[in-house]
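I have a structure I would like to understand better, so I am pasting it below and will then ask my questions one at a time.
Heads up, one of the protein chains got dropped from this complex, but the rest are sitting where they should.
We call the chains A, B and C, going by the order they appear; numbering starts again at 1 in every chain.
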Amino acid sequence: MNSGKSTALLQAAHNYEERGQVVLLAKPSLDTKGATSIASRLGVTREVDFLITPELNLRTKFEAECKRVMHDSGRPVACLLIDEAQFLTREQVDQALEIAVLDDIPVLSYGIRTDFLTHGFPGSLRLLEIAHSLEELKTICRCGRKAMFNARKIDSQFVFDGEQVAIDGEKVSYESLCPHCYFDEKNIK
Amino acid sequence: MNSGKSTALLQAAHNYEERGQVVLLAKPSLDTKGATSIASRLGVTREVDFLITPELNLRTKFEAECKRVMHDSGRPVACLLIDEAQFLTREQVDQALEIAVLDDIPVLSYGIRTDFLTHGFPGSLRLLEIAHSLEELKTICRCGRKAMFNARKIDSQFVFDGEQVAIDGEKVSYESLCPHCYFDEKNIK
Amino acid sequence: MNSGKSTALLQAAHNYEERGQVVLLAKPSLDTKGATSIASRLGVTREVDFLITPELNLRTKFEAECKRVMHDSGRPVACLLIDEAQFLTREQVDQALEIAVLDDIPVLSYGIRTDFLTHGFPGSLRLLEIAHSLEELKTICRCGRKAMFNARKIDSQFVFDGEQVAIDGEKVSYESLCPHCYFDEKNIK
Partner (left out) sequence: MNSGKSTALLQAAHNYEERGQVVLLAKPSLDTKGATSIASRLGVTREVDFLITPELNLRTKFEAECKRVMHDSGRPVACLLIDEAQFLTREQVDQALEIAVLDDIPVLSYGIRTDFLTHGFPGSLRLLEIAHSLEELKTICRCGRKAMFNARKIDSQFVFDGEQVAIDGEKVSYESLCPHCYFDEKNIK
């Protein structure tokens, strides 16, 4: 959505670390953009502590990482921050809830709500179902209204069919639109 | 969830009407409790203007109702209020978005997020995907934490399998729980 | 503001009591409307447990009431609910924070933000400064926009001078306006 999700994640990590606390950063391996780093559009970049492959048990992995941090530095992990959380599996979101509830460690997950056809990603849908709290990072449409949808363009033309996942790059791009402009482009009246 | 959704809906209707504006109230026919009325647990009750059957085109029906109101009273409809919106079909939520965007009339939808197994209802999932804004009505768990899940009881025993829809009545009841207490009852560690 | 504050308070009380918990209701004695009761515009009414006079130490009074409840019923108080909280003194809001933080009992305070000249009431200002979280109950302006200000009318004419407090009654009334309509009526361009 280009609303500043990665910036918000990196700022939250910074807030914890300024208070002397340790955080872990992760993102799904499905997000191939930026390889193993989280890159804010403001120009700040940082490596993740681990990638989340589709078959990974997130809780088991996280608890192992916590032990490693404790072993190496003698300090507990205060928070898990996940970028591009829409690409988590439903099971991984359930594991994130177990980390938050049973291990009592906050999990901050940043992601987009829906794909270019306004359908939820698997990770987003599960997060919308079970997150303790939902917070919207706003951005604007070309018309000035609040953007809500993430329309796909191929060679600068809006398209309304295709695979759910297409990482933006040379041919593919996305534009955040409000429902009015989205309906306009899709010719819904 | 027993958080006061119907009360909030009836209050919102009252706010519009105090300013001399006309509202329409509706609910899915799938909600058999209270027949054609919306009943607040505070004791206030009001008839809906129409029931939403699963095959109904919500936008077509709403626009017909608006015409009827205009014909009868000479006044436009200012708002559509929907109770038990989790029971809408996905198509009906899309039609509600069209009412809000293309007909430019606010649609306020009140419903619960997830079923007794923490899975979204069809209407809730679509609303979580495309609503302009999401607002949480909070209630508390027996332990004092914020409740998030809606656990089902049969004859006062928590159950974790069964159909998605079971309207509360003599045998079936629901209790709003926080994730800690929900995990406790489900024996997740 | 006629946004449903008293309804929300009575619903919150109901939510606690449905879970078998005890709540206390209070309001400043400065609010002479309805004497010792809290009246929702939906038609629900309930007596307060105590009135808050300007010189009252809210924390001392609340702790005494908790002891009384424990003595009478053997049960702890789970929540304090305050209506018309804009009429609290600054000291009483500080005492409410002490109840929330030091006695660890939630205090839910419902009130209006500003007077008919858009200036905060003493209690509102202190709540805006130190409340753990602020939640807006929305209502609409005559034009359909979100209302923000509470304009005073005397004999149905808008007025822009007078005392801060004038309880609505035979001559005095209030209308919730958005800033556009408020500026219109006040002739600000």
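Points worth noting:
As a working rule, a residue touches a chain if its C-beta (ideal position, glycine included) is under 8 Å from a C-beta of that chain, and two chains touch if they have at least 3 such contacts.
Owing to the predicted nature of the structure, the values given are computational and were not obtained by experimental measurement.
Seen in the complete assembly, the chain not on display touches A, C.
Screening C:Arg68, C:His119 or C:Lys171 against the full complex identifies C:His119 as the residue touching the chain left out.
Looking at C:Val101, C:Cys143 or C:Ile167, the residue that reaches the missing chain in the full complex is C:Val101. Of the options C:Glu47, C:Glu129 or C:Asp168, the residue whose C-beta touches the omitted chain is C:Glu129. The residue touching the chain not shown here, chosen from A:Gly4, A:Gly34 or A:Pro122, is A:Gly4.
Not every partner is drawn; the one left out touches chain C at residues 97-98, 100-102, 113-114, 118-120, 125, 128-130, 132-134, 136, 146, 148, 179-180, 183, 188-189. Mapped onto chain A, the interface with the missing chain covers residues 2-4, 7-8, 10-12, 14-16, 18-21, 40-44, 78, 139-142, 144.
One rule holds in what follows: only the chains that are shown with their structure count from here on.
Common neighbours of chain B and chain C, by the contact definition above: there are none.
Rotation angle, chain A onto chain B, C-alpha superposition: 180 degrees, expressed as a multiple of 5. Rounded to whole angstrom, the centroid-to-centroid distance between chain A and chain B, based on C-alpha atoms, equals 29 Å. Averaged Cα coordinates give chain A a centre that lies 39 Å from the centre of chain C. Within chain B, no positions touching two or more other chains are listed.
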